[in-house]
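Here it is, the structure in full.
Let's turn to chain A:
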Amino acid sequence: MAIYLVEIFDYDLVIVGSGLAGLRAAIEAAKVGKGKLRIAIIAKNQLMRPHSISAEGGSAAVLYMDEGDSFDLHAYDTIKGSDYLADQDAVEFFVRQCPVDILELEHWGIPWARREDGRIAQRPFGGHSYPRATFAADRTGFYEVHTLYDTMLKYGNIDKFHEQFVYDFLIDNNTFRGVLAFDIPTGEIRIFKARAAIIATGGLGRLYGYTTYSHLVTGDGLAIALRRGLRMKDLEFVQFHPTGLVPSGILITEGVRGDGGILRNAKGERFMEKYAPSKKDLAPRDIISRSMMTEILEGRGYKGPDGLDYLLLDFSPIGDEKIKEKLSQVREIGIHYVGLDPLKSPLPVRPSAHYTMGGIDITTTGYTGVTGLWAAGEAGCISIHGSNRLGSNSTSECVVFGKQAGGDSAKWLLSNDKQVNLSEGDRAYAENFIADAYKDKGDNDPYDIKRELWKTMDRDAYVFRNEKDLTEGLKIVRGLIERSGKITIAEKGNVYNQNLIASLEMKNLVELAEVVIYGALQRKESRGSHFRTDFPKRDDDNYLKHTIIQKVGGELKLSYKPVTLTKWKPEARVY
Partner candidate 1 sequence: MQEVALKGFGEVVKTVTLRIRRYDPESGEPPKYVEYKVPVQMGMTVLDGILYVKEHLDHTVSARYSCRMGICGSCGMIINGRERLACQTQILELGKDLVKIDPMGNYGTVKDLVPDLTKLFRNHESVKPYVIRDEEEPKGEYLQTPEQRESYAMFTDCIMCGLCLSACPTNATDELYLGPQALAQAFRYISDNRDLGLNERLNVLDSKHGVWRCHFSGACSDVCPKGVDPALGIQLLRQLLTSNVFVKFEQKGAPKGPDRKSVTGVS
Partner candidate 2 sequence: MKESQIMLIQYLTGVLILVLGALHFLAISALAPTKDKVLYHYGTTGVHNLTNGTLYYYNVKKIYTSLAWGSVFELLLTFLVFHIFNGFRIILSEQFPGGRSEKIITYAMLIAALVVFVWGTRTIVLMLYGGGV
């Protein structure tokens, strides 16, 4: 311990995060830069293992206009799904770009499922009025990541850094200057001096204990942005996926229902007929999640372990052959994790934290407003998902807007040669940050705090929320923030110190938890994924606007931003 080698790299563009958004941005920047830009892509796990790899169901794109799909239909579905909180100009831009990027992936070798005539196949997905989820078995995200990763290898001028934990950005005077990270395998501090960066660090799913997210999705990028004064938009909207596998929370894709699977309660009823008579099991996720929780709370669920009461996802209407072909991963998961084979038995499911609709407030090109800083993917919030994302829209979002951010930043870099400089102070700051993080400042254990956070969030900011729970939750979380400053790091070594990482991640999580709960408290209406039992109605008069939260001097500052409406006027949302 204690010797911090500081290595300084000099790049034009640093991409933080190697999820779909980050990878796509890197490729686009390399293409646009035509070898003239020095690009680095860094992530805290190995580059081909971002969380995007877990995405299962599909990516939305209008591919068959001749067969009845259309951009307007996709846009309308998305906007209605968002409970009218989506910025409609962004959505229109998005739906037009989707097919282009889906085809681009095809050219790069992704094994999309095919129809007999050799063209790309699509499957139905929740909330979409046309089967437009382009898929590859039930590992869509996985194939997308690997295709993009592989394609990235084609470009010589992208330097790849695996396992770099980013802990801060250098931003002053609203100008970005560099990324501070340490190399996990050696513990060496690395300053990536850069003229521009793209934040593609994904969402904040591990705020919750019961979640479909990978262990590593701890919202680091968001937390750093928050600390650095960037605007956080709509963070209170957290999507709960209806079918998380009990007890681990692992995702059972919506594709199951897309292909014919049915949700049943303890009485064996197909209860979604009651809540969404026309779309039934393929209603948007917020609606299904609420319906499921209603069933469970009204006693029509099964008793599960650790209070994780559950309902059943019935595979029998799908047919064995189709399960084996299109849902092989789900089958594997069922057998591995609960010992149940979907061919023979239904799976126990319950809504599980799944997606962060909010994020850093950005434009459709991913620009954050800080000179030289872009964001993309789940970390950013362009507001195409509004208050509830439709399944399969997010992987598309990542490639579409990852490309935009990569292209835009590269163009900006080519068109100006403004350099940035590091000072001795930056180096000292980078070192002190880590030196400080190693210090014992109290006897709290980072893992204890994390577990407590999970318990709080799972209880107080779950599918149904109310004033009392949220206030209580906010109090607990603020206590945790306090405690997170007084922790002990048991491990003092430099090499692969996951203990240090866990403590930094935990700090990020508690700070974001505060924003999420605070935002939820302030939004006194029910919209999309945010349902307040004390305000069960949507309130377009007062809340048809984006929540913007900024951290100013340690305090959360709330403001609002109007929603852009173009063609579609808010209307009641029935399915």
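Selection criteria: all candidates are chains of the complex that A comes from, given by their letters.
In this section, a contact is a pair of C-beta atoms (placed from the backbone, for glycine too) under 8 Å apart; a residue touches a chain by one contact, two chains touch by 3 or more; residues count from 1.
Note that the structure is a prediction, hence the values are computed from the model and not measured.
Only one of 1 or 2 makes contact with chain A in this complex, and that is candidate 1.
Within the complex, the chain A residues that touch candidate 1 are 1, 45-46, 48-49, 51, 53-54, 61-66, 71, 96-97, 99-100, 103, 106-109, 111, 113-120, 136, 139, 142-143, 146, 150-151, 153-154, 162, 185, 214-216, 246-248, 250-251, 264, 266, 268, 302, 304-306, 310, 312, 314, 329, 332-333, 336-340, 345-348, 447, 451, 490-491, 493-499.
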